[in-house]
Structure formats: structure tokens, C-alpha cells
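A single protein chain has been omitted; all remaining protein chains appear in their positions.
Order as written gives the chain letters A, B and C; numbering starts at 1 within each chain.
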Amino acid sequence: MRSNYFYFRRISTRWKDNDIYGHINNVEYYSFFDTVINLWLLETGELDIRDGQTIGVCAESKCRYHASLAFPEEVDTGLRVVHIGRTSVRYEVGLFAADSSQLAAEGSFVHVFVDKKSREPAPFSDKLRAAFQSIYLEVSQET
Amino acid sequence: MRSNYFYFRRISTRWKDNDIYGHINNVEYYSFFDTVINLWLLETGELDIRDGQTIGVCAESKCRYHASLAFPEEVDTGLRVVHIGRTSVRYEVGLFAADSSQLAAEGSFVHVFVDKKSREPAPFSDKLRAAFQSIYLEVSQET
Amino acid sequence: MRSNYFYFRRISTRWKDNDIYGHINNVEYYSFFDTVINLWLLETGELDIRDGQTIGVCAESKCRYHASLAFPEEVDTGLRVVHIGRTSVRYEVGLFAADSSQLAAEGSFVHVFVDKKSREPAPFSDKLRAAFQSIYLEVSQET
Partner (left out) sequence: MRSNYFYFRRISTRWKDNDIYGHINNVEYYSFFDTVINLWLLETGELDIRDGQTIGVCAESKCRYHASLAFPEEVDTGLRVVHIGRTSVRYEVGLFAADSSQLAAEGSFVHVFVDKKSREPAPFSDKLRAAFQSIYLEVSQET
């Protein structure tokens, strides 16, 4: 399964990520999605956090939880793109305990690119489209 | 739309909820889901955070973002149940800026009840089933 | 002790605020400080989150923890000012479980006001100074 994700970052967990049941709270998983996506976007050179005119806004996200994760373990976070539109893109994210091949959680995240001021949808650049294609996986069923 | 949610709590927002784009970060919405669900469970008397033998574990969650929310506004968080199984339940959550009738986000959240020690699925009590039924809404399509 | 704080806001807690030991994690207390301070600044009309040229940057913060707080209880958060400089101000914050007179935690927080672009210290307005004076308490010893 790891081989179906094309960009990986290892994310360290924090003491307070664990909730009262002793595992990383379900909410925090989305923070890993958000983080790996933006790390990748920054690496493409097409996301300028401070001065960019186009920003990515989350339109939809989803997570299926398969196995628990817990501080102090680190999380290998894998990224791929499964749909590329004109102003939006759907990413999928896989979370694995560090060095594990067992998928702990599967996420889905839709970014709509909008103008920072007007918040109107803004088509993304050809360079960004090519970057999306470089981590694209064709998937047969709706996720 | 507010009338299709049967239990409401107003949640205050925090300065750090706003991310660099000036709105509540997409991750934090899930914290509102998690909070309203557990507040409601506590009110049913069927969730004992400290000493209970059965706990609810999140198996799946989802959010569709329709309009942005931002600190300092407060968030009216509405809850309903749309599927009741033997050991699991699907809730739906609606987020509204305080006193607004405009749906800012729609969430879905599946709890599987498990034994705290063994983490094996554990059927929930009749009392809890009745509580779920009291906030149940029949929905025609998959969400 | 509540009477020594001059501005109060009730902050709701969230499920994930509780850490593995069943109480609100020590980190989150600072979020309550940050929140009540910015709520108060917004009410003075002197903080413009989006378009203001002057922003408050935290130079120092501190907390003494006296009693635990836990979700689902709400937190009454009281604010006062104990030192007013030319470009900086020291606030003190008291946290109380809702309606309780027992001080659960005492915080201290220094804001330095700086120009948003240059990050150079920027003297605050007379109107803001008057607002600080309206919630000022003279304290005899270092806190």
C-alpha cells in the first residue's frame, strides 16, 4: 500500500495529541493531512504562504480509521492525487506508524484554489497541474 | 436546516483556531463534532469518561465545508443520528455561525463502541439505543 | 479573587482538550489566555485582525496551575492589566471553573505591539492606553 503514495513525510507526534483514551485523537489526523499537502505544495514552488495571490481552501475532507496511532510514535504520511479539476484537486493521504507497512488511516482532502482577496475560484497554473500529475494515481472507485 | 438537527450546543472559538488565511482551520471543525457528540453522550448518562468499560472510537469522519467561520464568532453545533447499528452509530453534525440559519459545514462521524480493555466491539445498551432514536433523522441518500 | 479581574469571558472546553490523564492539558490554558486577551482587544475597537497595521506579539507568558480543569466543564476567564509600558503591556489572567470562586490557574502574558510589516515596536494609541487603564490593577509584587 505504501507504494501507492508518491510523496512521504515523517511527522512527529506530540504529548497532547493523545486523548483520554491513550491514542492520537481523531481530529489530529486531519492536521497530518493538511501538513503533508502544504509541505508538498511548498516544494513545488507554487505555494507562497505569505505573498501568494491564490490560496487553497478545503472544500471537503474525510478519514477512515483502521488502526490507532499514539504518541510517542512518529507517523509516515503519504500523499497522492486522485482527481485534477480546473480549480480543484482531490488528494488522498495514507498514514502509517513509522516504518510500518500497515495503513493506519486513509484520508481524502479536496482543495479549491481561490483568489486570496475575492475568494473566487482561480484556475491553477500549468506548473501546478504538472506537479499534481506527477503524484497522480488513477483510482477505479469513489472514495 | 437547523430544524433537522435535534441537539445544539454553542461552542466558543479560540484565537489560535484561525489559521494564516484568517479563518478557522479545517482541522478544528472535527473538534467541534467530537465535542458536541461527547457532550450529548454525557447528557444521556451512558458515557462515563473515567470509569466506563465501553468507549466510543471514531471509525470514519467527514466534513463538507460550505462557508468559512472565524474567531471571534461562536459556533452553533447541531447533532442528529442517521444510522443505528448494533455496535456502531453514525451521527451528522451541522455547524452554523451563532444564530445564523446558514449551514457553514456538514459533518458525518461514525462511533464504534468497544470494550475499553480489549478494544473488541461492544453492543451498546438499550438506554443508549433509545437515546440515539430520540435524535434520529431518516435520510434518503448516502452522506 | 474573581473581583480582581475586570473582564470575563466564559470559554467552552473541547473533548480533545483533555489529555491522557483526564484533565485539560497544560498547553491549552495558554489558549484561554490568548483568547480572552484578543476578545477584549477586539471589544476596545483597537484591534483589527485583518487590516490593522499594528499587531500584538507575545514576548513572555507564564502560568501557575492550582487546580485541574476538565472537559466538559466551561472556564470563566478573567482579565486585568498590571503593567502598561510604551509599546508593551502585561496582562494577568485568572481561570475559574464556571461559576466557581476557586482560582484554577493564574496566567501572565506580555504583548509587545509591533508594526505588522517591519515587526518594529510600535507605541500603542492613546485610546488603547485608556482601555488598558480601565482594567488596570496595581500589584505590589512581581508576578
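To be clear about the criterion, contacts are C-beta pairs under 8 Å (C-beta built on N, C-alpha and C of every residue); 3 or more make two chains touch, one makes a residue touch a chain.
Just so we're clear, the structure is a prediction, and the values are computed from it rather than from any experiment.
Chemist: With the missing chain put back, one of C:57, C:98 or C:130 would touch it. Which one?
Modeler: Here the residue in touch with the unshown chain is C:57.
Chemist: Give me the chain A residues in contact with the hidden chain, please.
Modeler: These residues of chain A touch the chain that is not shown: 9-16, 18, 22, 31-32, 34-35, 37-39, 42, 49-50, 71-72.
Chemist: By the contact criterion defined above, which parts of chain B meet the unshown chain? Give residue numbers in ascending order.
Modeler: Considering the whole complex, chain B reaches the absent chain at 15-16, 18-20, 22, 25, 27-28.
Chemist: Which residues does chain C use to touch the chain missing from this display?
Modeler: Within chain C, the residues that touch the unshown chain are 20-21, 25-28, 30-31, 34, 49, 55, 57-65, 68, 116.
Keep this in mind: only the chains that are shown with their structure count from here on.
Chemist: Same or different, please, for the chain B to chain C contact, judged on whether over half of the interface numbers appear on both copies.
Modeler: Because over half of the interface numbers appear in both copies, chain C and chain B meet with the same residues.
Chemist: So what's the Cα centroid distance for chain A and chain B, whole Å?
Modeler: 23
Chemist: When the C-alpha atoms of chain B and chain C are each averaged to a single point, how far apart are the two points in Å?
Modeler: Roughly 29 Å separates the two chain centres.
Chemist: Using the touch definition from the top, which residues of chain B touch two or more other chains?
Modeler: Only 31, 34, 49 qualify.
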